[in-house]
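Note that one protein chain of the assembly has been removed; the remaining protein chains are unaltered in position.
Presenting subunit A:
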């Protein structure tokens, strides 16, 4: 358990360092949903290259590490209906709220943005209630 916490802290510092590089070098906020969504709905066509380069790194580096030292198990459900429902909710929700765990969470909270803090409180509460309802009441996930 404590090993997981230490790895969490180390990985977290790397995530924060990544955000610091993106901010201090490129002047951009590292928000995964915004970077992806801008490519999908066309709102980010002015800096498509930068978005694609970021996402290439995000995809390739963990894939290469997985090839080199073995892939960690994501333990994601195989229930296609649940996957589709969850994917739609995450895609719609993050774009309407204009941010996700990285944008509102990491980048927002670290600059004491009220919007980032409020968003984080609401998505954690909603996630907690969803787990409680679907796992402990309905028993489907």
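Operating definition for what follows: contacts are C-beta pairs under 8 Å (C-beta built on N, C-alpha and C of every residue); 3 or more make two chains touch, one makes a residue touch a chain; residues count from 1.
The rule we apply is simple: contacts and distances are computed from a predicted model.
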item	value
Chain not present in the shown complex, as UniProt names it (candidates "ABC transporter permease", "3-oxoacyl-[acyl-carrier-protein] synthase 2", "Sulphur transport domain-containing protein" or "LLM class flavin-dependent oxidoreductase")	"Sulphur transport domain-containing protein"
Missing-chain contacts mapped onto subunit A	4-30, 32-33, 36-37, 40-41, 43, 49-51, 53-63, 65-67, 71-78, 80, 82-98, 100-102, 104-111, 113-116, 118-120, 122-132, 134-136, 141
